[in-house]
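Note that one protein chain of the assembly has been removed; the remaining protein chains are unaltered in position.
Chain lettering (A, B and C) follows the sequence in which the chains are written, and residue indices restart at 1 in each chain.
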Amino acid sequence: MSDAMTALNGASMQGPVAAVREAALQGMVLLRGDLADETLAAVVKDLTGCDLPGQREMVQAGNTAVAWMSPDELLLLVPYEEAGTTVASLSQALEGVYHLAVDVSDARALFRISGEGAREVLARLCPVDLSPAAFGPGEMRRSRLAQVPAAFWIDETGTISLVCFRSVAGYAFGALSAAAESGPVNFL
Amino acid sequence: MLILQCPYCGIQCDETELAPGGQAHLKRHGPGSSDEDFEAYLFDRDNPMGVHFERWRHANGCGKWFLAARCTTTLEVFGTYSAQTTEPPAEIADRIRARRPNWEGRT
Amino acid sequence: MSHRLPQGGRLVNRDAPVGFTFDSKRMQGLEGDTLASALLANGQGIVNRSYKYHRPRGILASGPEEPNALVGLGQGKRFEPDQRATTTELFDGLSAMSQNAWPSLGFDAMAVNQWFASMMPAGFYYKTFIWPRSFWMHIYEPVIREAAASGLPPKEEDCDTYEHFHAFVDLLIVGGGIAGLQAALTAGKSGATVMLVEQAAHWGGRAPVDGAEIEGQPAEVWINETLQTLGTMKNVRLRTRCMGAGVYDHGYALAYERLTDHAPEAEGPRHRLWKIRARQIVTATGAIERPLSFAGNDLPGVMLASAVRDYVVNFGVAPGHRTVIVTNNDDAYRTALTLIDAGLEVPVVIDVRDRVNSPLAREVSRRGVAVETGAAVMKVKGKKGVEGVMLCRANGTGGAGAPVECDSVAMSGGWSPVVHLWSHCGGKLTWSDENAHFHPDPNRAPTGAEGEVFVRTAGIASGAMGTGSVLQDASAAGAAAARAAGFTAKSAAARAADAEEAPMKPVWVMPEQALPELRSKMFLDFQNDVKVSDVQLAAQEGYESVELTKRYTTLGMANDQGKLSNINGLAILAGSLGAEIPQVGTTTFRPPYQPISFGSIAGEARGEIFQPLRRTPMHEWHEANGAYWEPVGHWRRPYCYQQPGETIEQAVQREVRTTRASLGLLDASTLGKLVVKGPDAGRFLDMLYTNKMSTLKPGRCRYGLMCNENGFLSDDGVVARIDEDTFLCHTTSGGADRIHGWMEDWLQCEWWDWKVYVANVTEQCGQIAVVGPNARKVLERLGGMDVSRQALPFMGWADGELAGTPVRIYRISFSGELSYEIAVPAGRARALWDKLFAAGVEFGATAYGTEALHIMRAEKGFIMIGDETDGTVIPQDLGLDWAISKKKDDYLGKRAQQRSFMTSPDRWKLVGLETLDGSVLPDGAYALGEGDNANGQRNTIGRVTSSYHSPTLGRGIAMGLVKHGPDRMGEVIRFGKTDGGTIEAKIVSPVFYDPDGEKQDV
C-alpha cells in the first residue's frame, strides 16, 4: 500500500486556541444489516473486539472501534491495511445473513481538531450543541459541517475527530481552519 | 427554523440537517390506474391551513426518511414517526385531537 | 450650543482624549464617548440633511432609535454607510462623513426643496411624472434616485472577516438593563443555562442615568454586585456589544455581536452572528421615548428629554446652555433636575397637562424653574438650530404665541416598550390607555414547537414603568421562563420603590387645534420627512389601513424602521379616521431589530469556501497540466487541457483527434457509483430502470435509463452485476447523491419490506477511462491482468491488478473507441494515473476533458443527460425504446408515459442534423414551422440539443429533437438565428461515426 495517499497529504494548521490536522489513512468499513441479529453482533465482536454500540454510540477496543450510524448501519474503524480483509471476513462470516459490507476508507477524509478551543471551532460550523453537557466521549454525531455532511466524535483528551467525504476534504479543512484562526469565544 | 426529532436516531434536528419531501401517505398509482387516480397521485396535494402530514429526510444525519405531523399556520409539531406506515399512528392522532379538538382527521 | 461640561460623565475617561475627524474636520473626544456625544461636545449641531427636503438635522436621540445622525464611517476597505453616531463607540483615528449634503452641511444646495415642500405632499410622485412616458426613466426617476437615500455605496472589497456561532441555551435574555440582570439572576439561580446579551458596551441601561435606587442604594451599586454574582455562575454567559437581532420559529434567535467595530485594527472577525436555540426567550429590551409633534420639532437642538439626560450624565456633554423642556409626563422633569444640577439653565418646563402636582414637579418648581401647565410649543424658532420657542395654550390653534429664548429643546411624549423581538414570531400587543402605548399581551404570546409559550418580556418591555415594578416583573419573567424550561425557580426581586408620578396625558398634535400651516411642519418620521399633514392626507385619500398609510407616506420605512414615528403616526391616523388607536393597530415588526451587516450573515462562506468544491484524486494533476475548469455541480472537471499557445477550441480538437487516433485518458471519477445489494436487488432495479436489470449476468454490464414518476428521463448509466444479489450502478456526474436519495426514498417509504441495501461508494474509487486504439496496449504495458478481448469482452468487467494496484476494469465505451474504465481506490488513483501516462508516452497519450468527451459521444449519437434531456423529455423521444423493457408491467415512470400527451405522435424526436455547408448549427436554435401561433409567436417544429464541430469528420454535427423527425430523414429544415436570420440543416441519423460499432468492440 506504499503509494496510497490521504486527500490532503496530512495538511495541518495551528490557531490561537485550536489546531486542525488531517489524520493518517484510516480503515473504515460500512456495514448495513439487522443490528438485532445475534450472528451479526457476534461477528462484529469477533472481528473488532467491540460490542454492538447503542443508538448514536461509539464503542472502542484498542485500535478498532464500531460506531452506530443509523438503525441499520455501523461504521467499523480498523487499521487502513486491514479494511479489505475485514470486508472479506465479514462477507464470509455473514454468508446467508442479509447484509452489506463495503470498504469506504478511501471515500472519506479524517480530521483531528485539538486544543482547548476544539469544541468552539466546531460550534462555529455545526448546528449542534457542543457543550460538554450535551456532547461527550462515546457518542458518534452525524450532522453538517457548514455546507457538507460530516460525522464526529470527541475523546477523553478533548480532541475531536471529524469524518467527511474525501472530495470535500479541501473545503472542510478550509472551513475548519477559518474557524480555528479566530480566538476563544469563551462560551462552551 | 424548525426543529424535528428524528424518530430513528433520536436527534432533535435543526431544519438545516433535514431535507423536506412533501406530503406524506401518498398512495402510488402505477400502470393500470385510472387517469384520475394517477393525476391525483402526482399532483393533487393537501394544502391545509392547519394540521399537515409531511415527509422529511434526515439528510445531514442518519439518512432516514421519517414523517411529521405539523401545523402549517403555527408550525407547531404534533409528532414525528416512522415512514414505514400508511396512516399516522394512533398516538399521533390522539395528540393532534388533544391540541386541535375540531380537527376532522385526514382528508 | 452644545459643549463638554467641566465635570461629570460616568462613561468617559477625561484623562484619555481621542482624536477623530468629521467631514475632514479634526475633532477631539474622550475615551468612552459615542461618536454622537463627541460631536455634541465639539458643538457640531447639524449632522445630516433629511431625505426629501434636505432640512438640517441634528442628533435627536442617544441610542439605536436615532433617525438623523447617520454617517459614512471609515475609509476604503473599511468604509460603511449609514452608521449611527449614537451607537458608534469613539476610537482614535475614527473618520466620519456626513451624508446627503452638498456642498456642505451648512449650505446644502438641495435645501431649495424646502421651498417646494408644499408641492411634495405624501405620495405626490404617484400623481405626477406620468407624462411624457419616456421621461419617467430618463428624466424624473434618475433625479429622484439621486435625491433619495443618503449613504454612499462602498467602493472597495471588505477586508474584514465574519463568523457564526451556534449556541444552545435554556434561556436567552435580551437586554442588559436592570430588568435583564434581574431576570438572569433569578433564572441563573435555578441552574438553567442562561445567555444574557446587551447591545451596548456597558451594563445597566437607563437606571443609573434616571437616578433609580435599588436596595436603598444607587442603581449602579446593585448593577455591579449583580454582575459579580452572575460572573460566578457557571451556567450564565454574559455578552456586551451583542444585540438580539431577531426571533424565529422554534426558539431560534439571532444575536449580532460587534467584536471590533470599536477597534477596527484588532485581530479576529469583525462581527459574530449567533445562531441560538433557546428553550425560552426573555426580552428585557426596555422602552423608547416618543417625540412630540410641534412645528419645527426637527430642528437641530430639539432632542428627546431622556437623550439630553444621557448626554449630561453619561458623557458630561450639554446639548445646550439654555434648554426648554416640553412634556406630557413626569419623566422629563428628571431632565430638568439633571440640567440644573449640571449648572445649566432651564427657562421653563412646558407641560400639556392642566395641573401637575407630583414630587418631581414640585422639586423642579422648588429649584425656581417656571412650570407652564396646559401649555404647548406652537413652533420652534430658528433656521439651522434652535433659537427659541413660541409658547402657547395646549388646546386651541396656538394664536400668536409667546417667545422663549433658548438654544435647545428637550421633549418627551411618553414611553413605548420595545416590542420588536416579542412580535417577530407572532406575539400580539395590547393598548394601555394609562401609558398611551402598546405593550405585549401575555395571553397572545409567540408559541413554539410544542405549542408552548417561548417568549416572555421583562421590565419596561412588559409595560412596567417604575423601578420596583420593573424588578418584580423581570424576576417573575426569569422564574417563569426557567420553570417553562424545566427548572424549579422562584421569583425573588431586589427591593425598590416606584417613584410617585402623575399620570401622563397623551397629546399627538401640539397645539391640539393646530392649522395646516403648523401641521405641515410637525415631523413624525424625521428621516423620511413624513409630517402630520402627510398622514392626514393619506387617511383623507382612503389609504386607511395602517399598512397602506405606511406605504403611501413611507412612514417608518427608513433605517430606523419607525422606532420613533410609529406610535405617533398611527395616533394621527386614528385621529383622522375618528377611530381608537387599538382599532388601527400597528404595522408588522420584522427582523432585524437593528440593521446587521451582510458580511455577518454570509459568515465564513467567502472566496474559496463560499461553497464546497469537490475535487477528484487527480485534481492537482489537472491543475498542473493546464486544465480549463468546468463546474459540474460542486465538482470541478477539466473542460480541456490547454497547452502553451493553444486556444480552448484548439485544445479540444487536439484531444479528440489524439484519442481517436491513438490514446486518451479521462478522469471519470465524478461518475456516481452506488452498490445495490440484497435478495430483492434485481427486482428493485427493474423498478428503477426502464430496462430489465434482473436478467443481467454476473460479470456483465448494461446501459440503463432512469425516469421519474412523471415519466421524464432523469439519469442514465452503466449497471454492472457483481454477483447474484449485488449490482454496481453508475450515475451521471453529480447525480450520485440525488439518485442515492431517490433509491433510499423508494426503499424506505414504498417498498420497505424489500430486502435491499444501498451504499454510495462514489468516492471510494477514482475512475480512469483509458480510450483509443492503443488502450489495450497501454494496459498490457502496466501488466497484472488479462485485458484481452476474450478475457474481458466488450460490456464485461473484471477484478484484478494493474502494476500492483488492485483495480476493477469495465469494458464500456462512451466514445465509440476501444475503452477501459478502471476503478481504483481513491488513495491510489493518482499513482495509477501517473503510471498510465508514463506508459502512454510512447503512444502520445493525451488527457482529455469534458468537451472532448461530449464531442466524441455526439459523434456516436449517444445522448447526454442535461443536453438531450431537460426534464421534459421521455426515453421514447430519444429513440431509446430498445432500452425500455416491454416485458415489465411496471417501472417508475411507465404509467406517466401512457398519458395522452406522452403518446402523441407529434412529439419532437431525436435526429442528427447537418448543415449544408458544414458549418456548426447554433446551439439551442429552434426549427421553424409554418406561420405564427395565436399569440403571434413563430411556430416551431424542433430544436437543437447539442451542436459541435467534429474534428473527426471535419464539419459541424448536431443532435436535435424534431417533430416527426425520424420519418423525415434527408429533409432539409430551417433553424432561426438570434439575429433574425435562418440556417438550413438536413435531417440525418444521429450516429455520425462508426455506425456499426466496430471500433469499440475489438
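What we mean here is this: a residue touches a chain if its C-beta (ideal position, glycine included) is under 8 Å from a C-beta of that chain, and two chains touch if they have at least 3 such contacts.
Quick note on the criterion: contacts and distances are computed from a predicted model.
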There's a gap in the complex where one chain should be. From "NADH-quinone oxidoreductase subunit M", "Multicomponent Na+:H+ antiporter subunit C", "Sarcosine oxidase subunit beta" or "Branched-chain amino acid ABC transporter permease", what does UniProt name that chain? "Sarcosine oxidase subunit beta"
For the chain that's been dropped from view, list the shown partners it touches. B, C
Of the residues C:Lys381, C:Arg483, C:Arg700 or C:Arg899, I need the one that contacts the missing chain. C:Arg899
Among C:Ala558, C:Met618, C:Ala845 or C:Leu910, which residue is in touch with the absent chain? C:Ala558
Missing-partner contacts on chain B, residue numbers: 1-2, 15-16, 19-20, 22-23, 35-36, 39, 42-45, 47-49, 52, 54, 70, 72-75
May I ask you to list the residues on chain C that touch the chain which is not drawn? 78-82, 118-119, 121, 124-131, 133, 136-137, 141-142, 144-146, 148-158, 160, 246, 248-249, 252, 254, 275, 424-426, 516-517, 520, 533, 537, 540-545, 547-548, 551-552, 554, 557-559, 561, 588, 590-592, 595-599, 601-603, 605-608, 610-611, 613, 630-632, 639, 710-711, 866-867, 870-872, 896, 899-902, 922-926, 928, 933-938, 940, 943, 976-978, 980
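Note that only the chains that are shown with their structure count from here on.
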Report the inter-centroid distance (CA atoms only) between chain A and chain C in whole Å. 33
Between chain B and chain C, what is the separation of their C-alpha centroids in Å? 28
By the touch definition above, chain A meets two or more other chains at residues 127-128
Which chain B residues reach two or more other chains? 14, 59, 63-64
Could you pull out which chain A residues touch chain B in their complex? 55-56, 69-71, 73, 127-128, 142-144, 149
In the complex formed with chain A, which residues of chain C make contact? 161, 163-168, 193, 237, 267-269, 272, 275, 277, 604-605, 608-609, 611-617, 634-635, 675, 677-679, 755, 757-759, 761-765, 805, 825-828, 830-831
Residues of chain C touching chain B in the complex: 248-252, 277, 426, 447-451, 709-710, 741, 744-745, 748-750, 752, 889-890, 894-896, 898-899
